[in-house]
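Of the protein chains in this complex, one is absent; all others appear in place.
So, chain A:
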Amino acid sequence: MAEAATRKPRGKGPKEPAMSRDELLRAYRDMLLIRRFEEKAGQLYGMGLIGGFCHLYIGQEAVVVGLTMCTKPGDQVITSYRDHGHMLATGMEARGVMAELTGRIGGYSKGKGGSMHMFSREKGFYGGHGIVGAQVPLGAGLAFANWYRGNDNVAMTYFGEGASNQGQVYESLNLAALFKLPVIFVIENNKYGMGTSVERASASKDLSKNGAPWGIPGEQVNGMDVIAVKEAGERAVAHCRAGNGPYLLEMKTYRYRGHSMSDPAKYRTREEVQKMREQSDCIDTARKLLLESYGVTEAELKVIDDEVKAIVQDSADFAQTSPEPDESELYTDILIEAR
């Protein structure tokens, strides 16, 4: 992990950048939006405005931002309960996400789903799943639909290294390989589950090889580097769109915060967290690169910072003013009435 995280960006340097200036600016903006959004969510949680569980994505932003840059309309995204970043990356509105966190009617699930369960048909975001591993077979199903319809869309299916030990994950790998489904399995290996490190939960030492028995190509990627993530994503997407079947990406990443909001984090040292933050932070890295190699000015970044701040503040305001759902909402959206 430490190795992967400190590795230099895989881009070929400023002469032949792996990301254009605009792309890296865009990536920076999206990562920053997720970071600031999550920080605000943490604050609102602390103020008692958010109930239930709330799993922050802080530290892992480069993964979803880099990969989402490889998608096109019609592609699907599905993930676990650590889902706020994925939603913002797919272009879902910060307001709707934050209001779902506070359980308001203006939230994406009208307050019924909460932090772990949000969706947007329009943006191709299929959730937000509270059952660890549950999204993986569904991701295979989304890919099946793409294959069946004969389009070249792909299903980005994210899950944690902890989730990678669920039986359904292996069933999904087998079926996806057998049927040659256009699904990209993304293991977000942030080293820990709820309190168990990957070494203590997986006999497999290299999770990128978890698809190998079924012939699924896999790569280990420095998930703290948005450029490396995007490059790997392009390879995966090209493989899938060409009809070659599934692809697996193990993203070596790290979450800075606790598993959920009340996590004593006895399973790791403060120094470990500090080291990752200081040496491998995806936003700091992108910022530095933009300033030093892409000729971007502090003033330009300030405009982005301000824009992001405004979006997040607006979402927090909305999340506190949108009304609570009416009691009648208990009985809606359960079954579809015959017409």
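A few comments on the model shown:
By definition in this document, contacts are C-beta pairs under 8 Å (C-beta built on N, C-alpha and C of every residue); 3 or more make two chains touch, one makes a residue touch a chain; residues count from 1.
Assume contacts and distances are computed from a predicted model.
Comparing "ABC transporter ATP-binding protein", "cysteine desulfurase", "Elongation factor 4" or "Alpha-ketoacid dehydrogenase subunit beta" against the UniProt entry of the hidden chain yields the protein name "Alpha-ketoacid dehydrogenase subunit beta".
Note that of A:87, A:163, A:221 or A:240, the residue touching the chain absent from this view is A:163. Considering the whole complex, the residue from A:132, A:175, A:251 or A:296 that touches the absent chain is A:132.
In the complete complex, the hidden chain is touched by one of A:233, A:246 or A:325, namely A:325.
When the omitted chain is restored, the residue from A:53, A:214 or A:256 that touches it is A:53.
Screening A:18, A:145, A:201 or A:291 against the full complex identifies A:201 as the residue touching the chain left out. Chain A residues in contact with the hidden partner, per the touch definition given at the top, are 51-53, 103-104, 109, 111-117, 129-134, 162-163, 165-168, 193-196, 200-202, 266-267, 324-325, 327, 329-331, 334.
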